[in-house]
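Of the protein chains in this complex, one is absent; all others appear in place.
Chain lettering (A and B) follows the sequence in which the chains are written, and residue indices restart at 1 in each chain.
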Amino acid sequence: METPVEMQFDDPAQQREASALGMWTFLASEVLFFGGVFTGYSIYRWKYPHAFAEASHHLYEWIGAVNTAILLTSSLFIALAVQALHTERPRRAWRLIIATLICGLAFLSLKAVEYWMDYQEGLVPGVRFDASKFTDPAPATLFFTFYFSMTGLHAAHVISGLLVLTVIGITLRRATDPGKYANSLENGALFWHLVDIIWIFLFPLLYLIGGPK
Amino acid sequence: MANIDGAPAVTDYLQTGWRARDWFLSTDHKRVAILYLLSITFFFFIGGLAATLIRVELLTPPSNLVSKDVFNRLFTMHGVIMVWFFLIPSIPTTIGNFVIPLMIGARDLAFPKLNLFSWYLFSAGGLFTLGAIILGGVDTGWTFYTPYSSFYAHSAVVLVILGIVVAGFGSILTGLNFIVTVHTMRAPGMGWFQLPLFIWSHYATSLILVLATPILAITLLLVGIERVWQYGIFEPSLGGDPLLFQHLFWFYSHPAVYIMVLPAMGVVSEIVPCFARKHIFGYHFIAFASLAIATYGFLVWGHHMFVSGQSPYASLIFSALSFLVAVPSAIKVFNWTATLHKGYIHLRTPMLYALGFIGLFVIGGLTGLFLASTALDVHVHDTYFVVSHFHYIMVGGAVMGYLGAIHFWWPKMSGRRYPEGWGIFAAILLFVGFNLTFFPQFLLGYGGMVRRIAEYAPGFQVLNVMSTAGASILGVGYVLPLAYLLWTLRRPPDAGPNPWFATGLEWQTSSPPPKHNFLAAPQVGEPYDYAEMPRDIPWS
Partner (left out) sequence: MTGGPRTATLYWTAVALGLLLGGTVVATEFLGRAGPTVNLVIAAVKAALVAVVFMHLRWSSPLQRLFAGAAFFWLAILFALTFADYLTRRA
């Protein structure tokens, strides 16, 4: 039960190592990608601490917390799925992948509801923004610009992750030898975990800097 | 055409299929390299066309050939195309793609399909950018400084940004491919210190590609978001800081210049030992210097911002670090020179380009030190001094390295030898034309002519005319290789596996190589073992 060795590789071990290193290199680039916008956010947070704290108060902390819990659980599920495939239990792996996908969809649904509520509240710069809510509207606008950009980019990565895991899952389900896709599932799982890690940082940085409600 | 061991001819990679899908769906690294070669040559001439118009306009002080607005678009598109669609891909995607698997004795890169995908990303990005040109181009300068680019420019900024981001993603994947390949696919017996220095350079380049390019992507995306939704991210009236853009932009764009020059340094490290018939001097120093350049290069970006309003203390730190980054480059120059010393020098075309690189890179690099000095930079920032500095490195350095590489590996890639007489003539012409174009620009800049202007004070005209005259010679120098290299394709591939009697595994297979590179496993030995090679390189 092993992924067939491609032409350029000499043996399965070399292929596995290359696959893992390749995925980690890609993840490194994603860390830098998000890191850029985190840096920008941090600079402005440092520059406008009160305005940012005040703006953060308008976010729905409980949605953020529930979403964090959902993503952490989904990480558990996909990690279990990888383990299941490695211990030759493809049906269990498939069920766990479905569980991960459900978590991901739940995350996106909550996010959509949250965005809608933000819109109703007038927190979307350039679209519907109620400047009267804020002592200092300009940095508040900055906060929300970063909020929507960062969570939007993150959501785009959640969607990509879900698509990738769906494709891998379906391929697994229909394969006569699911073990061939162990590498793919591992790589897909690594991407999903990264998406989780990014949210782990997003949650406190965006939602919790305002202090208690 | 018989193979290296006299066995009957095997189909080489050029002959295995000529339908469209055999080229556009081929994951063979050698074919992908050729695809890139065609694309970047195309973009080089587009960027060169913009340069031509710029130099013709600058023949006279008033802006009479084109309007000032059009001039802004010309220098912007020249910069955007030359940086992202020529220089950054050039050596890595054409020469690197072709030669890296051969040099390590592999059948292909680690991820051949990803390699082809990178080319499609590059091409898509290029199409977006061409679209932007058709829509009138962009006028922000290749540096996209905000808030002009995000709020006030009336040009196809978002389209160009998309083009750069998509192409950039392709370059990240290329870097990823190289890194994994070098780590996992070396032939048995080939440790890190048996690798050619070309590989070390490309590994270092790939580190930068993977770690810096994502910052460019997010920064340009933020500019795009700002522009499309009119958010204030870098706009002062909305609380934003234009300097934040500059920090993020230059965090990528300074290491980017090392993406452009490190591969050329790798080329020089291959050419010099071969044409001096001598082991490279200081292999380990050059290898570690490549890594040092790649890492230190991330610490100096603020030297682009000395007069921007950045804190003087930060400027101080960046200035000191910028002086330090010159050290590993200098180490390489010393080692190449020591390699030449008491070597048996053959002044063939690749060697002329390599020697040109060394001299012109030294001038460019030294003038970089001038710019790293904050006090002096206040005087010459945004003048032609800076323009000349970076053209000495980008053109005098990187482009010469690229042309040297093309000539050195042309027999391997095409199986044909280029006409040496024409090669030498073009190289000399290029060297003369280059210096005539860009040396006057140091004087112009120091004398006070600022950059990015279509209209200048009459006192600067003489030097500008010299510069344009040089540019026309330079142009001829570029067209000549294109012409004679294409012309070589009319002959049958009879170069033989190792026309330069060079060391390196790529020379142990036929020219051109078969599809999977080696028919027999290549012999791994110590690199640059020229003592074991004949002293004379035959002329033809």
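Quick note on the criterion: a residue touches a chain if its C-beta (ideal position, glycine included) is under 8 Å from a C-beta of that chain, and two chains touch if they have at least 3 such contacts.
This is a predicted model, so every value here is computed, not measured.
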item	value
Touch criterion as defined above, residue of A:7, A:72, A:112 or A:127 at the omitted chain	A:72
Hidden-chain contact residue, picked from the options A:14, A:83 or A:166	A:83
Hidden partner chain, touching residue among A:95, A:173 or A:193	A:193
Chain not shown, touching residues in subunit A	16-17, 20-21, 24-25, 27-29, 31-32, 35-36, 38-39, 42-43, 46-47, 61, 65, 68-69, 72-73, 75-76, 78-80, 82-83, 86, 186, 189-190, 193, 196-197, 200-201, 203-205, 208-209, 211-212
Interface with the undisplayed chain - residues on subunit B	183, 211, 215, 243-244, 247-248, 251, 298-299, 301-302, 310-314, 317-318
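Throughout what follows, only the chains that are shown with their structure count from here on.
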item	value
Averaged-CA centre spacing for the pair subunit B and subunit A, given as whole angstrom	35
Contacting residues of subunit A [partner subunit B, same complex]	7-9, 14, 17-18, 21-22, 25-26, 28-30, 32-37, 39-40, 43-44, 47-48, 125-127, 138-139, 141-142, 145-146, 149
Contacting residues of subunit B [partner subunit A, same complex]	101, 106-112, 114, 172, 175-177, 179-181, 183-185, 210-215, 217-219, 222, 225, 229-233, 237-241, 244, 248, 251, 516
